[in-house]
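A single protein chain has been omitted; all remaining protein chains appear in their positions.
Showing chain A:
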Amino acid sequence: MRQRLVVIGNGMAGARTVEEILARGGGEKFSITMFGDEPYGNYNRIMLSNVLAGTDDEAEIFLNGLSWYTANGITLHAGTRVRRIDRFARKVYADDGTTTSYDRLIIATGSRPFVPDIPGVRDAKRGFHQGVFTFRTIDDTRNMLRYARGHHSAVVIGGGLLGLEAARGLQSHGLDATVVHAGGHLMNQQLDPQAGAVLKRSVERLGITVELNARTTEIRGTEKVTGIALSDGRVIGCDMVVIAAGIRPNTEVAQAGGLVVERGVVVDDQMRAVGEPGIYAVGECAQHRGQVYGVVAPLWEQAKVLADHITGADPTAAYHGSRIATKLKVAGVNVASMGLKGPEREDDEFVVVAEPSRGMYRCVVVRDGRLVGATLVDDLSKVAFLMQAFDRGLPLPEERVRLLFDLGAPSAETSAAELSDDAQVCNCNGVSKADLVAAVKDGTRSVTGVMDTTRAGKGCGSCRSLVAQIVEWAAGGETEEDPSAGWYVPGIPLGKPELMAEIRARGLKSVSAVFAELAPEGREDAKSKMGLASLLRMMWAGEYVDERDARFINDRVHANIQKDGTFSVVPQMKGGCTTPDQLRRIADVADKYQVPLVKVTGGQRIDLLGIRKEDLPAVWADLGMPSGHAYGKSFRTVKTCVGLDFCRYGLGDSTALGIALETRFQGLESPAKMKLAVTGCPRNCAEAYVKDLGVVAVEGGRWEIYVGGAAGAHIRKGDLLATVGTAEEVITLTGRFLQYYRENANWLERTYAFVPRVGIERIREIVVDDADGIAARLDEAVQASVDAYRDPWQEGREPVTPGQFRPALPLLVVPKP
């Protein structure tokens, strides 16, 4: 019979230990039950910094989704706390009322934020004051993000790694961030004062205010946080406070269960709780040889030893502690530290190079010819060698400064070769050089492929260039690009040109036909449908066989879905021009359907928000205006300025040209949105320099055409494509450029990425100079699309499919039988 293994804590250490156990065939030995306080599968806590900063989506940081637990036969109690351990009866009692027996028990409860008892932190009724946050879990991160919206300034208490990351994250959402640190320099756990000072300058250069030697004595504000008070009497005003003042291991349950607990649960070299043959602790809650760790690298080593031991895969396995060398990206600044921060004995050698104005600081501490400490702020190019030298006491160059600079030192390739096999490359996920080499030997020859299979580089990302070097070295220079990176959609293993060629050769006119003929085993793929539908419509124009399930909901009902399942309706208003009659109809519709919000958009038209799905056809009928296509991956609007007729500076009739462009290209499908503008002079009131295609009237009756501009998630000034003499030429070149983009851009690749990828010179050659001789074909193709255009609101009022406009919420009630 299988033994019962119970794991308390479903965080990074708990889940990793279970993975290691499964990898050693533990699935046959144990029936595994896991308890996790957080209501999710397990995720990469390190990446919460990125989620807070908005550079990673929550969904991307999950390591194992719920299906992993099912697939491995693990019973997961997510969102359930274990309350008590009875080590005599060998049972754990959980908050959901269950009692679970175990033969072996692993405690992996991690840590929680330490919250100093500052007056005002807590609210008698609510627990935490509503504007006060900690930073440990997904829920913490969500709460901060939610609150940050609509607030303007944040104070972060604590100038360590977490505090700086919190400040940086909140700042990226537009908040003024101040870090209040009780210590004399930032990250005083890892850095010496000089390195801390360099880091401070770099952080301040990002716009974050840093207050040192600042002890917080009070959090002010009763309903809302209004600020904090410092011991020197100063008050710093703010709307929210984040406390990042350190962590404390979660040991209460272990302690109450009678285990030996000091700072953490005390364990031996097999990670066994002392005196308890069947109970183990791993991760931040464990104390080994007096050490409690607060970073992930040691957890990986602990997890391996514990798995070797518990499965019997290696009965001699023992953990001897970790020499912590950390590589971190703190608020966008690379920091590495290991061992001593500075010299401690008289004959310790100490080499420092500091250029505070550049934000650079490097130092090494050498004792008896061995590296015993190093700190790098900014450039981590030497970190791999230093970490290895630190780890195993390699001989060092006589000229110590060589440790800090590439003074004729080995090139990157030789350094990849010289790195020893067990050198840890990715500290977030505990991946060694040997693991990377093994993945390459097993046939994965792309950098991204190796990253996927080993998870190297999937944490903070600071090791990615080293991973790439090692993969290249291991593959003998024959690395491959990740194949799927070049595919047009994830479900069909073809790049865009090959895919288009196959589609044309086989005459595939519907999305299901493409799957049937070109997907592996003919398998449909939901993630690929939208991209294929867009491509086919562009290629076949009127001949495209339109399958409704290939469309995203917006394109099924010609409106943009919103957070509550209602839709927004944006009628076309060419060039931003409207009439009293249109305004009257919009007003009537707003009244009749009790539209919750009527709003002038950033695209120079009017948005009716909160329309119920079932009302859409009637709204269109009452408006009697064409669709503005504010919902699709397609041609959107042409913004214009008043231009020649009214403006005293106007040099060209921007409104008329804008309307002409919008009339001609309305609704054209494309790999991503296409937004245009025409402006009447270089004052650029219609923001034409930052549009997918922008036209600017200049002196002498001429027009400049810019392409690849952006001012959304990315900001880029467009590149000048051509200067032409007539509005007709503008229209022709616009059509040709848009068609070239439609045919060649990747799915969801906006022009701001496409134009620099192809290069403006190359685009000019093709579109303006016709160097490839395809201009006439491009013109014809775009004409065919223009001809095939039908306004979806005029044609689409009768349901095309049963229940097309039936609400998905609230729902149709089925009568009782």
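The criterion applied here is as follows: a residue touches a chain if its C-beta (ideal position, glycine included) is under 8 Å from a C-beta of that chain, and two chains touch if they have at least 3 such contacts; residues count from 1.
In the analysis below, contacts and distances are computed from a predicted model.
A single chain of the complex does not appear, and UniProt lists its protein name as "(2Fe-2S)-binding protein", one of "Acyl dehydratase", "ABC transporter permease", "(2Fe-2S)-binding protein" or "Hydrogenase maturation factor HypA". From the options A:549, A:588, A:728 or A:795, the residue with contact to the unseen chain in the full assembly is A:549.
Summary of contacts with the chain left out: across A:23, A:401, A:485 or A:526, the touching residue is A:526.
Only one of A:1, A:59 or A:505 touches the chain withheld from this view, namely A:59. Not every partner is drawn; the one left out touches chain A at residues 39-41, 43, 57, 59, 62, 64-67, 70, 78, 491, 512, 523-527, 529-530, 547-550, 552-553, 556, 561, 563, 565, 801-804, 806-814, 816-817.
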